[in-house]
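Sending over a structure as structure tokens; questions will come in a sec.
Every protein chain of the complex appears in place save one, which is left out.
All chains are identified by letter, namely A, B, C, D and E, in their written order; residue positions are counted from 1 within each chain.
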Amino acid sequence: LLAARRNKDRVETDELNEAVERVVAGPQRRSRLIGPKERQVIAYHESGHALVALSLPFTDPVHKISIVPRGIAALGYTLQMPTEDKYITTQVELENRISALMGGRIAEKLVFGHVSTGAQNDLEKVSHLARRMVCEFGMTEALGPVSYGKKEGQVFLGKDLGHEKNYSELTAQKIDEEVHTIVHRSMDIALRILTDRRRDLDALASALLEREVLEGSDLPAILGQTVAPDTGQETGTAQR
Amino acid sequence: LLAARRNKDRVETDELNEAVERVVAGPQRRSRLIGPKERQVIAYHESGHALVALSLPFTDPVHKISIVPRGIAALGYTLQMPTEDKYITTQVELENRISALMGGRIAEKLVFGHVSTGAQNDLEKVSHLARRMVCEFGMTEALGPVSYGKKEGQVFLGKDLGHEKNYSELTAQKIDEEVHTIVHRSMDIALRILTDRRRDLDALASALLEREVLEGSDLPAILGQTVAPDTGQETGTAQR
Amino acid sequence: LLAARRNKDRVETDELNEAVERVVAGPQRRSRLIGPKERQVIAYHESGHALVALSLPFTDPVHKISIVPRGIAALGYTLQMPTEDKYITTQVELENRISALMGGRIAEKLVFGHVSTGAQNDLEKVSHLARRMVCEFGMTEALGPVSYGKKEGQVFLGKDLGHEKNYSELTAQKIDEEVHTIVHRSMDIALRILTDRRRDLDALASALLEREVLEGSDLPAILGQTVAPDTGQETGTAQR
Amino acid sequence: LLAARRNKDRVETDELNEAVERVVAGPQRRSRLIGPKERQVIAYHESGHALVALSLPFTDPVHKISIVPRGIAALGYTLQMPTEDKYITTQVELENRISALMGGRIAEKLVFGHVSTGAQNDLEKVSHLARRMVCEFGMTEALGPVSYGKKEGQVFLGKDLGHEKNYSELTAQKIDEEVHTIVHRSMDIALRILTDRRRDLDALASALLEREVLEGSDLPAILGQTVAPDTGQETGTAQR
Amino acid sequence: LLAARRNKDRVETDELNEAVERVVAGPQRRSRLIGPKERQVIAYHESGHALVALSLPFTDPVHKISIVPRGIAALGYTLQMPTEDKYITTQVELENRISALMGGRIAEKLVFGHVSTGAQNDLEKVSHLARRMVCEFGMTEALGPVSYGKKEGQVFLGKDLGHEKNYSELTAQKIDEEVHTIVHRSMDIALRILTDRRRDLDALASALLEREVLEGSDLPAILGQTVAPDTGQETGTAQR
Partner (left out) sequence: LLAARRNKDRVETDELNEAVERVVAGPQRRSRLIGPKERQVIAYHESGHALVALSLPFTDPVHKISIVPRGIAALGYTLQMPTEDKYITTQVELENRISALMGGRIAEKLVFGHVSTGAQNDLEKVSHLARRMVCEFGMTEALGPVSYGKKEGQVFLGKDLGHEKNYSELTAQKIDEEVHTIVHRSMDIALRILTDRRRDLDALASALLEREVLEGSDLPAILGQTVAPDTGQETGTAQR
């Protein structure tokens, strides 16, 4: 259950928001000069994340989208926050989260015709989540409800030596295949959403380039009636 | 024989119970807020563990079921305690234990239609037990009474470097297959029990949601006459 | 030759016996409570070791059998002692030793119909001996008189890093096969002996449950005339 | 995005140029005596880098070419600098960068008929970039948008143990094939350019042998009208 | 050439002999009691080494044979010493040395009908020499004059981490096959010699059991005219 909490921040009052963003994306650094071309790429990238997250039923509500540079590496960010503390995450929630993470890269590809290094961090997260679905959460038919790479209490000089590869090459190959399948299926969903809602993607990117920061409450006006309700997560889970 | 004792707690008097629970699940933390939806998932998860354990002949008696959050990670727990010290564990006892561990996940799947990250820790335990049955206890036909991955007295900086892989890839593959088979067979048993006793599962989860903590002595009233006798373990072994 | 001595204790006078047992099995701990059911399993387990050892020509004489708990892990033990110092061990002696080690598990299986975790330590010893026969003593046709996994003088922080895998996967696979064959062949011998002498097995276990400790000199009376002569080891080697 | 910056130096004013060169190539060491034969090889090697970089649309402008020995290892160098800060790098920019890196080796082969150890460092960079395109940026069809070899937060004695091989042999083989394909495709592009512009290559090498250092502004006069515009990078990206 | 010297001791005068033996086999320990049966095995084992060494043209002269226990592990030893310092060893000398090392085991097998753990150390040396012939001296057709497992200057905490496996699985398999072939070929030679000279083997073992220590000069009288000349090594090399 710890796992389900790892990617979340507990936020109870509105005044904690700046603190949260500071942790997630580092302090604001408006001094960093970003060219108009790259600013456009970043705007579409973040809009891709946000629009896919908004369009799927089992994702946390989009709280903020920003293209103000922060920290060392973050050129922009999309902040999703759950409406209440969560300790358990379902398979479909994980799949939707992967689709939202792929949204940035898909938007770049769709609009500019090519991919860039900008999605490197998203791919790491996506691969890590998909690998955990296969190896820790037992969420695939092929591998079944078995843990792979379980740490067997090994501690080395006070540090965990990480996952021991305690399975065969054949199993390693099946894991790779399942990870591949999960990532591609989630990517296809993101692609379909952004293709269908291309007009919304352009509207969101334009608004972002103009205003630099968008609150979750700004989104309905920009996207019209097509935004999913803010409480989509809870009702979504129940509808299943 | 040490192995057989590792997952047990020696409990001689009733006043040690709180101490045991504190060790197993950490101190009570009622302050942690868990949403109604997740509380329901947790209640069914723990009821699944308990009902499978109750329905199988070679398991320790269910002592307590709780959905009061404890410690850092435990959202709920089912506490089984042996009626006397045990130093030896038979193959069928291990298989039943695995089925009981799978009960939580199966209950979630049965009631809510999908699996979640909530069973991660159960899968780790299940895989570890199954792997020990294959590699340390020699309990499969395919691998036979041979120890695999035996530690050969290696100590590294005062720490055990864990199991050395001293077998071939082909053997590694057979081990994976046997682990897979054991886990799936035990899971099928859990699934059959919970499907057959779905009404009892609902009754148990309802009682748990209402009262938060159930003692072993509360269970007969909730489940009617269908509970296995508290001394099932001992007579069970003899019947075999 | 060091190897041949590793599993032995040099015992010259009778007064050293308690010291030896203390080292082998830890101090007596009669305070440990073992249930009647497990006590029965232990009695048959140790009787299995002793009876197979007694029935084979190239084993050390059985000096004592005990089901008084000792040390941390030992619930019972069978103590064999050579009649004189030995520095060299032959292949058939190793095979007989493996059969005697398998005797405990076979007895459990034969009498109670299932195997338990109680033989874990025996399996480790059996696998280690069989692996040494293949990899260090060159005692199989398939691998021949070649050392595998030879330590090449590597010392790491004052500790030996153990056997380096300096052979190919194909060789690793052959080693696994040979170990498997040795263990199964020795197990079959133990199974045949205990099946043939089932009455003696029951007699020995009964005596052990009654008296808790049996000296080697008690055995002829319990088993009748069927015990192999105490000097079987020496004459045995010569007969070959 | 950090990745995209790693090979760049932020240069805002002209007076920082010497500092940049000092960092990139070490202090000037005219005292090092290089024979006329090797000087010629170096001149062609650097001209190859520069001419391929100049001929491709998505490369940084060539700022300086030098065959004055510097530092410990650098016999010559070609300095490319972006016209503005860049935080994102596209796939085609990476491919063009690899082609420019291969330009030195291809020029040697073309002019002298054989390859030398002089390209060792270029090959390392090329292989590293190609491997990142496959494993971190997800830029190939065969492997897809999945990260391979992700560091899982392992720190060992304060040092990162580098990329963990967390994939199967079959995946390792596909990665090798894709790296091979990327490098060969980029090499073929460099070969075509230098074959087509052999006259320009000779002119550049001659000028370099005569003057030792060429500024980016010297190049149009040497190469005539065939140089790509200094702002090719930006317009290039837009044309795509 | 260092390698060729490793197993040698430089001995210039006769008074150093005791010092040499002390280093090779440890101080004399007549107090160690060895049974008559094992003493016989040891006598034949050492006689096997000596007789094979004496019968082959490219071995060092046998200086002494002893069955007086020495040091911790040595129950007996055969000491060969070169007639002059040697810095280079030929392939045939290595093959002969392996045959002489196998002589002890073959003699045990021939006389007592089975093998024992007594040859463990010989097998280690034999395998190490054969492996070096394949991997360091390039003495096989299949692998050719290529070094495998070369240390690339790695030092770890002041200790050499030993041979790095810098070759493929297919090569590892070929190395295993070649080592296997060398050892078996040398073993067949030892077997042929001891079968042909069985009477001499018995004579040598008898003399050893009677006198405990034999000097090289005692051997002609025991074996008659069949001993190879003491200078066989040098003339042998020239004849080839």
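Quick note on the criterion: a contact is a pair of C-beta atoms (placed from the backbone, for glycine too) under 8 Å apart; a residue touches a chain by one contact, two chains touch by 3 or more.
What you are looking at is a predicted structure, and each value in this text was computed from that prediction instead of being measured.
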item: Interface partners of the hidden chain - shown chains only, full complex considered; value: D, E
item: Sole contact to the chain not displayed, among E:S66, E:N96 or E:T171; value: E:T171
item: Candidates D:A100, D:M187 or D:A205 - the one touching the absent chain; value: D:M187
item: Of D:L51, D:I65, D:L79 or D:M102, the residue in touch with the unshown chain; value: D:M102
item: For subunit E, the residues touching the chain missing from this view; value: 1-4, 84-92, 94, 136-139, 144-148, 150, 152-157, 164, 166-171, 234, 237-238, 240
item: In subunit D, positions touching the absent partner; value: 32-35, 37-38, 41-42, 72-75, 102, 105, 112-121, 123-124, 126-128, 130-131, 156-157, 159-163, 165, 169, 172-173, 175-176, 179-180, 183-184, 187
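The criterion applied here is as follows: only the chains that are shown with their structure count from here on.
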item: Distance between the centres, which are taken as Cα means, of subunit E and subunit A, whole angstrom; value: 67
item: Centre distance in Å when subunit D and subunit E are each reduced to the mean of their C-alpha atoms; value: 58
item: CA centroid of subunit A to CA centroid of subunit D, Å; value: 33
item: Two or more partner chains touched - positions in subunit D; value: none
item: Chains touching one another, given as label pairs in label order; value: A-B, A-D, B-C, C-E
